[in-house]
Each structure stands twice: as structure tokens, then as C-alpha cells.
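Here the complex is missing a single protein chain, while all its other protein chains stay put.
The block that comes next holds subunit A.
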């Protein structure tokens, strides 16, 4: 454990460099951070507010590191770059049939949603970083089954009104949900299954059927399969249940214009306000661990006194041999498309986002992991009106994962065309529709040719962008036992390599990871963001913050009470 007293707070911001064309970068700091990914950015802000002297750099011209958000000018460059050299991304392919207005598109490399009740959301409030961001709600979690998208019934009224479930199933489902919101206390129920797949627990203890288990574990819980260990899955199902009714009848929110990259920008700004110094376009080209000196491509030489924190993507070949290897070994396959339809059919009233989950075995590719898709319309700020961006991903690596994604994509395409077909303004009778061998309805264009002349181009699904890539991370998927997240040579090493992104489309695990590194640097995480912000609207805000704090303590549990008569 190293504990140190950082440069005094009063020194912050009082350095007055000369007014020069290209002012020289700082030559020393307490903590040097390379990479503006979400982990490093939160760390920078936490350390800056704790009083450490932080220098924070990134080799890229934009914030976000491996979680960046790119416009359509940056995207082709990124594809070339990562195919040339990247420790994190590989096999990037971009298809863009025609030019688009670059500035109107934001493509998120690692899209994430934020649970309404989660440590990241609490941190956004506590750090005031939420003020820089704009959030929108996401209600609809769909599960793909029997060739259609079913909205997941998770609230009491959904379960009540569901036409698909028998009263017996409804009762079992309510029983399970009531158990899950307080599962930690009921060890006697789940204890015997602590190392066993959750599917076993749910089948034996609650007699739930495959459909319900898929929905609960893989959609609501966003687990990659039903084989996840029982407590892990219960924790994740509860995460959804307690998030409902926190801000409204939706479990998650998302930040506009992009996810982790937006949060990174916010935390970096917070760090800068707290006194951290920023520089982009600075590549680590040399390292002397003994003298704790880093050299950058612009000639800056920065000495750090405590730690160098570096993300995997910032480690260049020149310095790789001097840094403990983190050897990212787990894969995430991504497939991102932008389509020329608004896909309103999938979204809840007044919203422009949805999550679609393809459970294990639901695709004809025989997928052994789920495929998760986040879909955003124009309200997300990521695409222009009338278009939609679909982010598909799976923790299944290699060609198998790519096949799963392509298969899921074709199901989404078929589904949206079918659902929007119901809106046809002209009369179509049964004889106009033929079915393909896979059961997809196709309109007989010979007969309809005339009336569809003006209609077809609008309804045909066109891919404006299609992007696929493989991402590596050192954080294992849920099925694997949790390993130590920050790889390093112990607390004494002057260099800490941060792990890659969690294999998650949420922010879970990130705050925990930052706190561990923070504790490694300052000795403990007791004063993590323990800041008394002077604020413009302090009266109003303190009141609300207190209210929030109180609620946090109460650990609000939604009412899944006994008054359920089924």
C-alpha cells in the first residue's frame, strides 16, 4: 500500500505558463494516465478532486479510447488503423454504399445502457457529471422467440395482462420475481445452487418454463446464456427489477450522442475543473520505469511520482516490453448497421430506443451465446430522422459469433419489414402475400406493382452503413469465474494496466474497477469522490442530493407485494 499526500489543493490552476503558440506540456505529475476510456476518465476525475496532480493524455484526437464515438469521417480511418495495429480491435470491415452527411452520425464502438439503479448512475449524480449529459429512457426489452419479437413482461401489469401465459405460469413468475428482489437474504433457497447454472435453480425451485427463463435470464438479466451461475444471474435480474419505477416505468436510460465516450468526456471535464491537465494526440513512444519517465511523440517528457496508469490500446510496440502484459483473451463480436427506417414499431410510446435479445438457440446458426441488440432512432442524436442504428453484439468470438450476428441481423430486417408492412395504406388481401420457406411474408409484387410504385423505395430496408469488428478484453464473460480486474505486478509496480471493456452492454463493473485502482494509488477508496462541490444552485441541489442519498440508504425495493391474486 502506498499512501501519499498529493500536491496541495490550493496549487491547482495557479500555474501560469507563458502565452506561447504551443505551450510546453507539464513535465511532472503525481499520476500519469494514458487513455481517455471510461475507467481512466473516472479515475482522473476522482484523483484530481482528491488533490492529486494528474496529467491525462490520449494517443487519439478524440476522447473515449476503445469506447470512442466516431463520425463518418473518422470511421474509415479507425477501420484502417485498427486493422493495421491494435491490441483491442481486429477484423474491422466497413460497408458504406454512398456518401452521407458525416456530422449527423455518431457510431459508438461500445454502446452501453445505464440501469436506473446502479453504481454508475449514483456516481454521475455524486460527481455532478450528469449535468453535462442528456439522458433518455428505454422501456422495451424484446426477446426473439418463435420468429417474432416478444416484449418482455416484467412489471406486474405486464404479467397480468399477458395473453401468452397461463395463470399457473403467471403465478410462478410472480413468485420468482418476489423472491429475486430480496434474494440475498434468502440463502436457504438459492444456496444449494450457488455454483450451479441458474437454469437448474429456476427449473427445480420455481418450475419456470424455458420461455420465461430465457426472458428473465437473458433479456431482463442480459446474461449471455442460462448457464450463468445462480447468484450472478439473480443479481442481474434484480438489477432490472429494482431499476423499474426509479425514474418511471423504464429500467434503463441512455446518454444521447453515445455512451461511454460521452461519460468519458464528462468525467474528463470534471477532472480538468479539478485541476487535471489534458492533451490529446499524444502517443506513448518511450518509457523508463526506473526513473518513472514517459516520453510522447510530440517530444513531451513527463515524470510521474506515484503511478502510470495506461490502457491496453495506448501501449505502443515501442513500450510494450516495459509494461506488464494484460493479455486480453476474451472476445466480443460487433455488428453495427444504420438503416433507412425509423423502426418505431419496436419502441415504446414517446421513446426512440429498444433492446432486442436473441436467446441461446433461437437462431438457425445454433447460437450458444445470446446476441444482444440496442436500437436507437433519431432521438438518440446518433442518426438523422427516419433512420435507425442497430448495435448487435455477442461474446461468442470468431467466425461463429459473426455468423450469429449476421443471422440475428437478418431476423431483425425481416421483422421490421413485416411489422411496418402492417401500416400499408393500400388494400392488401391474403392472396397478395406469399410466404417464404422460412415463414416470412412477401408481397406479390407482380400484382401490386402498380400501387407499390411510390411505396417500395420508402419501405425497402437499405443499409446506409454496415460495420463489423472484433473486440478483445481481459475481463471474462459471466460464465467464467471472476479474476482480478486490474492486471499488474502488485501494488509496488509503478505501472497499472487497466482492463478492457466489460463484456456487457451496461456499465456494471466499471465503477468497481476504478475504485480498485484508486485504492491502489491513494491507499483506500474511502475518499473516492468525497467532494463538497460549491454550486451555483446549491440549495436546490443539496436538497435533492440528500433525498437521493436517503433513497440509496433505503435501498428502495419496488412493490411486488402479496396482493397479487392470480
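The rule is simple: contacts are C-beta pairs under 8 Å (C-beta built on N, C-alpha and C of every residue); 3 or more make two chains touch, one makes a residue touch a chain; residues count from 1.
Here, contacts and distances are computed from a predicted model.
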| field | Among "ATP-dependent DNA helicase II subunit 2", "Amino-acid N-acetyltransferas-like protein subunit Mak10", "YALI0F27181p" or "DNA-directed RNA polymerase RpoA/D/Rpb3-type domain-containing protein", UniProt-listed name of the chain not shown | value | "YALI0F27181p"
| said: Please identify which residue in A:111, A:266, A:397 or A:477 touches the non-displayed chain. | reply: A:266
| In terms of residues, what is the contact footprint of the unshown chain on subunit A? | 9, 12-14, 16-17, 19, 21, 23, 25, 62-63, 117, 121, 124-125, 127-137, 155-157, 245-249, 253, 257, 262, 265-266, 268-270, 272-275, 277-281, 350-351, 379, 531, 533-537, 541, 544-545, 547-548, 551-552, 554, 556, 558-559, 563
